[in-house]
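Here the complex is missing one protein chain, while the rest keep their positions.
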Amino acid sequence: MTSVNQLVAVSLAYVAFLFAIAFFAERAAARGQGGWLRSPWVYTLSLSIYCTAWTFYGAVGYAARSGMEFVTIYLGPTLVMLGWWWILRKLVRIGRAQRATSIADLISARYGKSNLLAIVVTLMAVVGVTPYIALQLQSVTLSLGAFAGPSDTGALTNPASAFWVAGGLALFTVLFGTRKLDANERHSGVVMAIAVEAVVKLVALIAVGVFVVWGIAGGVQPMLAKIDASPIGTWQIDKSRWVALTALSAVAFLCLPRMFQVLVVENDDERHLQIAAWAFPVYLMLMSLFVVPIAVVGLDILPAGSNPDLFVLTIPLAEGRAGLAGLSFLGGFSSATSMVIVATLALATMVSNHVVMPVWLNAQGREGALVSGDVRNVVLLARRASILMILGLGYLYYRFSGGGAALAAIGLISFTGVAQFLPALLGGIFWRGASRWGALAGLIIGFVVWIYASLLPSFGPDAAMSARLLAEGPWGVGWLRPQALFGIEGLDPTVHAVVWSLTLNTFAFIIGSLVTFPTPLERLQGAQFVNVFELSGQPREWHAAMATSEDLMIMAQRILGADEARKLFREEADRQGIAGHLPEPSQAFLQRLERELAGSVGAATAHAMISQLVGGASVSVEDLMAVADESAQILEYSSQLEAKSAELTRTAGQLRTANDKLTALSVQKDAFLSQISHELRTPMTSIRSFSEILRDTEGMGQVEKTKYASIIHGEAIRLTRLLDDLLDLSVLENGQVNLNVETGRLEDVLEKAVITAQASGSGALAIKRRRLNEAVSLSTDLDRLAQVFINLMTNADKYCDAEHPQLDVSVENRDGAVCVVFFDNGTPIATSERDLIFEKFARIDGTPGAGAGLGLAICREIMTRLGGDIVLDPTQDGNRFVVILPAQAALAAQ
Amino acid sequence: MGKHVLLVEDETNIIEAIRFLLSREGWQVDTHSDGATAVEAVRAVQPDLLMLDYMLPGKSGMEILKELRADPAFTKMPILMLTARGQSRDRDEAERAGVSRFMTKPFSNVEVLTAVRDLVQLAR
Partner (left out) sequence: MKRPLPSSVFLERRSYRRRRMMDAVRLLPIFAALLFMLPLFWPTAPDTPEVPVSMSTAVIYVFLVWLMLICAAYGLWSILWSARPVDVPDPDDSDDGEVA
């Protein structure tokens, strides 16, 4: 007989092997080589954690006691998988879209990211699943006991071995479940390890089955005959249990936290679900194929009174097949450990995200989201502490329940407990009207009924409930009897608990949802969930302006880690087209950030953390909900409308301005054409008139002829000059002019201008200069600059009406720019006309002159092109034209 | 005997040309080159015909025209308007304001002489 020590050594080696697999899978995933880790087959195998030690050992025992009824536990999940299109498809899509980390997270996210709901679901899950974990610990100790033989059973089923098993599992879960705080909460190492365990338990059970059918019974036909001849040889079922257990196992398959973990959270590709839809039923079928043969053979060959729950082990042992028994032990061990690891991991995520982190954040006070230090460590610590706590609870439960029969029933009781999530879960994804209070009412009522009608009575009379209470109801109220609620007697206790808890739960959920009014956030999330295939998702808007990118960065670093956060922020900055590392805190970015954070700490906490930053430091989850009630929604809506109408007004204003501008331009163009026409036609009139006079007048004297001819000549020159000016201005205005940049001295430019102006002028104007100041060298288009100077000088010559016309030319330094000032002593230009004189064709009224009024316009264009300016200083006496030289030209000069 | 023309115009060369043309035909030509005071000049001179430039310093020919036509004393006076702006809108406006004849510069000398003669004849 295999010694227990050998068995322990094999188990340890097996665990080491699993460690190695998990380690290499993690490493491959970290290196990005983990393509095979994400195959649909790994996904399918990971679903096998549904099959725990309770099903590995227990199914045979179940069959030995109740015939085919055991199969309902497998039929439920089969139906759910075959019907993947109805529920799982949507659940997986929503879970991925919302980055749900657990079933509590998903339910909380659906009902307005309510942390209260998350806490309730978490507590229910812990209460419902802890006994189940205890059951696994028990199965490992029991199976060890089967090897030990009757002499030392007491010693080996003692709690010590359960303690070591729990400790080892805790270590494994901590090592591979909380190595890093993954943004999408996937654990490639753990998943790979449980996939391997899935293969081991399937192979073990099939090996035992094959041995039983062909090794002991002698083939299929003899086996079938043996079955019919056995105590369970005829079809006997409790119809209500058949239906209820099939439904219950289907519901539990959806609602168990560990199943949600592998089905939704660890799902890498939605298409894997479609393969698992037929592949997982194959697994389930194979797992149950040999259950009846093993049970029948066990009943046949083993002594009466043997524990049928251990037939899988005791048959090979009784037949002296130690190796097969060892394999079978490993199968059971695999079933137990894989379930415990994933269940613990899922529960720990829930506990740390929904209980520990919110408490910690609250304890941190108002600055919670902003204090320095890495929150990741806190989160990881919370995870690890939660894992230890849950396994500790499981161990304690095992110790104090004392093992035995009470625990064997816990599988279905646990199923009924987690099934209470169903109304809130399905209502949440299919019914937009489902509200938070409805969900809460349903969950709590279902949970209370479950505890009262299923969990407490399961410990047996006088354990948790007195036998009197069970028989007569509390205070003798008959219709409150735990196992005959409302006077309905004769139902199987499990069916009774399932029917009442789920019915009352559903009623409370529906009525609660119908009478309460969901908050806007809930309604938005509801629409997101129910219409997940239609919507690509814009959840609640943040008022982004209030958060600074730095604050967000600090927070993100603490949760995602410095590198990850920096990468995220840089990506976003790139996407926004901003150089640097900090993107604008736009709506889209905040939503993305919230999703990323939700992957690490859960939706409710992530939402609360962002709201602390975005909505001001004092906003808590409760505040947020208060702010987001209906009136706020109306306010928001009306403020949106207001913003829209303001925008419209703004646009209309812009259009009006544009229209005014266009009209003004059109008027300007008309005026300009009229001006041009006038300026061209006027000299033309003289030319035509005098040329006709010269032609038609006979006997005209030579003097007259000369006079008229010279008028024609003068007007022709005037026309030419006008055309020149127009072309010049047009070229300047269109920016087609090529500047001929030269280096020269200001005094030379002025000298040249003075000579030119005086040559064409009347000679009356006295030009005064201060040559000392003119010693400035320039780098600009000197000819153009001279043109400006000449124009100003000839203007002064033409229009200066003083008795002794005089023009002062001086060089000044104004605000660091070199200015040339032309100051004449004529009548000052009226203030009203000052603005106009630089416009085209602007001529001061009452000043007769040959110019077309283009000179100053040209001057201004030139100065603009050169990078300088020309202005008319307001003065009391005379006119002060100031030519501001371009900055570069002046700087180059000094 | 009623061959008195007042020319309101600011371009010296055009004044020169018109004076030459009309005086050769026996018209007495008075000139005025400021728009602002043109109405007073008309009142003072009381010409048989007013030749009015459109663009004048101080006050435009259109304004002078309207002002004169508003005065009962000048509703019948022939007014010949000259413009170099060449926009039909101006012509319409002047005709509505009661101009006797509207001519666009540059004009032919014969045209001007004929117009002046016709207008004075018609007024009698």
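Letters are used for the chains, namely A and B, taken in the order the chains are written, and counting of residues starts over at 1 for each.
Here is the rule we go by: a residue touches a chain if its C-beta (ideal position, glycine included) is under 8 Å from a C-beta of that chain, and two chains touch if they have at least 3 such contacts.
Since we're looking at a predicted model, the values are computed, not measured.
Shown chains touched by the undisplayed chain in the intact complex: A. Residue A:V71 is the one among A:L37, A:V71, A:V530 or A:M863 that touches the chain missing from this view. For the chain left out of this panel, the touching residue among A:V10, A:L79 or A:L396 is A:L79.
Contact with the chain that does not appear here is found for just one residue of A:L116, A:I275, A:A588 or A:A802, A:I275. For chain A, the list of residues touching the undisplayed chain reads 67-68, 71, 75, 78-80, 82-83, 85-86, 224-225, 227-228, 230, 232-237, 239, 242-243, 246, 269-271, 274-275, 277-278, 281-282, 285, 289, 292, 533-534.
Just so we're on the same page, only the chains that are shown with their structure count from here on.
Chain B contributes residues 10-14, 16-18, 20-21, 24, 33-34, 55, 57-58, 84-87, 104-110 to its touches with chain A in the complex. Contact residues of chain A toward chain B in the complex are 670, 673-674, 677-690, 692-693, 696-697, 711, 714-715, 845-848.
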